[in-house]
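Before I ask anything, here is the structure I am working with.
All protein chains but one are shown in place.
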Amino acid sequence: MPVYSEKVMDHFMHPRNVGEIENADGVGEVGNPVCGDMMTFYIKVKDGRLEDVKYKTFGCGAAIAVSSMVSEMAKGATIEEAQKITPESVAKMLEGLPKQKFHCSNLGAQALNKAIDDYLIKTGKLKADDSKCCPFCDHEDRENDPVCQQGCQVNISEAKTS
Amino acid sequence: MPVYSEKVMDHFMHPRNVGEIENADGVGEVGNPVCGDMMTFYIKVKDGRLEDVKYKTFGCGAAIAVSSMVSEMAKGATIEEAQKITPESVAKMLEGLPKQKFHCSNLGAQALNKAIDDYLIKTGKLKADDSKCCPFCDHEDRENDPVCQQGCQVNISEAKTS
Amino acid sequence: MTKVYLDHSAAAPLLPEVREAMMPYLGMDFGNPLSLHDWGDAPRDALEEARVQVAALIGAANPEEVIFTASGTESNNFAIKGLALAQQNKGKHIVISAIEHFSVMNSAKFMEKLGYEVSEVPVDKNGLVDPENVGKAIRPDTVLVSIMHANGEVGTIQPLAEISKITKEKKVVLHTDAVATCGAIPVSVKELGVDALSLAGNPFYGPKGSAALWVRRGVRILPLMDGGIQEGGRRAGTEDIAAIIGMGKAAQIAARDLVERGQKLTQIRDQLINGLPAKIPHVVVTGDLVKRLPGHASFCVEFIEGEAMLMMLNSQGVAVSSGSSCTSRALKASHVLLAMGYNHEIAQGSLLFTMGIQNKPEDIDHVLNVMPPIVERLREMSPVYSKFIKANKGGQ
Partner (left out) sequence: MTKVYLDHSAAAPLLPEVREAMMPYLGMDFGNPLSLHDWGDAPRDALEEARVQVAALIGAANPEEVIFTASGTESNNFAIKGLALAQQNKGKHIVISAIEHFSVMNSAKFMEKLGYEVSEVPVDKNGLVDPENVGKAIRPDTVLVSIMHANGEVGTIQPLAEISKITKEKKVVLHTDAVATCGAIPVSVKELGVDALSLAGNPFYGPKGSAALWVRRGVRILPLMDGGIQEGGRRAGTEDIAAIIGMGKAAQIAARDLVERGQKLTQIRDQLINGLPAKIPHVVVTGDLVKRLPGHASFCVEFIEGEAMLMMLNSQGVAVSSGSSCTSRALKASHVLLAMGYNHEIAQGSLLFTMGIQNKPEDIDHVLNVMPPIVERLREMSPVYSKFIKANKGGQ
């Protein structure tokens, strides 16, 4: 059996919505080369809906497929709907991800959310506060652990010194 | 390749001179079930020659072949000639013995020598003194080692208590 | 010449179906299961299929609990060293039986070098461990008990389900060396109640170089093979997929044929166990007559030595062992027989017949025909026998 599901392979080989949006309403960047995967999401908002979603991704097959899937799930959705996209729902839509890929590569939903937050902050609908975020994958559950347990699993203290 | 040489197999399958000699001139018993091999040699002496040599052996294929070969080498020899039979010369005549069999099973020369000593003591030509002998294989080089290094390699102190 | 192979505990032939199953992995499907490209797919699938098959043979709920190794010896080393070291903060005391295979016994001895203490539980004349004695041997600092499921030399099957009641109560990890039982009798890790279990492929007609350690989920173990991330990081080293798939196939067939094989082997075993002492005086059956492996008949023939019998049987086309194949070249008498209370002299006369699925009742007939003259010849040559005869005459 191949490592990746057919759905993942399809999105990896034919990623949807790749690119940047000039003058995007929100931009969200997550990840870091230490962890191996980086994504930048761009959104265009109109009437509370994500009129356009684009991204650029540095990373493995899973990371690329995840970005593509997230862009498809988000495009045309309301902000509230898009905020409900989770790593789990993305993995499900992709017909599963290999276990060891789940955390590290499945950053699309976070990147999208960060782009949405960026939009919300820019438009004054949200106050900037990312104190709880991992600096590498921007996972929210960091809680000052030296290792990003819930997110990219990078050893943060080690990675910072090296 | 078989474990044993053809010569060993021949002597093992068709041992020469098996048996006891009633009213033997000398009897030599060596070995012990701890070590796995026991041999009793019987000799009949006439005019300084071993007129007859017989033996009984409890032991592995090598032990039986060794006994048989020693009996052949000794039969008809002078006492002096017979005393010169060594484990090495026996092994050579047998076209080699497996390494791990060399010490433990190659007691034939010692048993023969013990039978000769027995004859020499009985006839007043030798004083009894076996203080340096291993109690299991009767090797001479014991020198108060707890393990019979040169002979049967039995751990003497262990074997005595068990 | 009639050829009768009765040394299956030393080595068993591969089943043709097993060899068939292995061939692709010695050919086109040579890839590494860790590879992310197409060449990794077939070996990865094969690996996981074999894991399911082996788990099924031992009634393990979760295939991921099966860790493939390269020999029964490796599984036992892994278990003893890995389970003990993983708990070194808890204590440094290990309990084993007095008749364990050398791979358990010498692994425990190795742990002594690292500051552990080892207690040996005795066995009775039939080679049985009394569960109560296991309980008595357990101390507050005991971290591991290892009692073999069946002994390969005397065939005795231990009351593991009763032993596990005690280790569970005392919250001590229980390992069992089931190399001799898996594929020969029904083995269920659940019913046995053990925490870890060693098995090997060759005893049930799988390839040499195939074996496994099953470790219950949640039980901590340190690797014996440090290195890469194979086997979930628990056993590093490129997997020998051909061996593993062969073990899986053999496990599948063993599970299917277990009952039928057992009945057949028990029948010819009893033919020999009853026949030999009836034909030859002063022959004792070693091991338990009831709690016994099918296809396993072991004896001590008094007054003569095992290897000599073995060689003469060989000249009649019959292959057997004296003691376990591992001990046959060592210079010491079987520690198993000594622990069961036999003296050195009798232990030297040990002879072991292990039957396989290809053996027939006629094979046993052949043995029963050729054995008596062999024993007679060797006894005629034996100084021990002549002493016995003289002593008995003297006594009359």
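Some notes on this structure:
A, B and C label the chains in the order they appear, each numbered from 1.
Quick note on the criterion: a residue touches a chain if its C-beta (ideal position, glycine included) is under 8 Å from a C-beta of that chain, and two chains touch if they have at least 3 such contacts.
Just so it is clear, the structure is predicted and the values come from calculations on it, not from any experiment.
The shown chains contacted by the absent chain are A, B, C, with contact judged over the whole complex.
Between the chain not shown and the residues A:Ala24, A:Ile43, A:Ile64 or A:Ala77, the one that touches is A:Ile64. When the whole complex is considered, the residue among C:Gln87, C:Ser107 or C:Ser334 that touches the unshown chain is C:Ser107.
Even with one chain removed from view, chain C keeps its contact list with that chain: residues 5, 7, 10-14, 19, 22, 26-27, 30-32, 34-39, 43, 70-74, 76-77, 85, 101-103, 106-107, 109-110, 113-114, 200, 202, 207-209, 222-230, 236-243, 307, 310-311, 313-314, 318-321, 324-330. Listed for chain A, the residues touching the missing chain in the whole complex are 4, 9, 12-13, 15, 18, 20, 29, 32-40, 56-61, 63-64, 100, 104, 153, 162.
For chain B, the residues touching the absent chain in the complete assembly are 1-3.
The rule is short, and it goes like this: only the chains that are shown with their structure count from here on.
Computed centre separation for the pair chain A/chain B is 85 angstrom, with centres defined by C-alpha atoms.
Rounded to whole angstrom units, the spacing between the C-alpha centres of chain A and chain C is 54. Multi-chain contact residues, meaning those touching two or more other chains, do not occur anywhere in chain B. In chain C, there is no position where the chain touches two or more neighbouring chains simultaneously.
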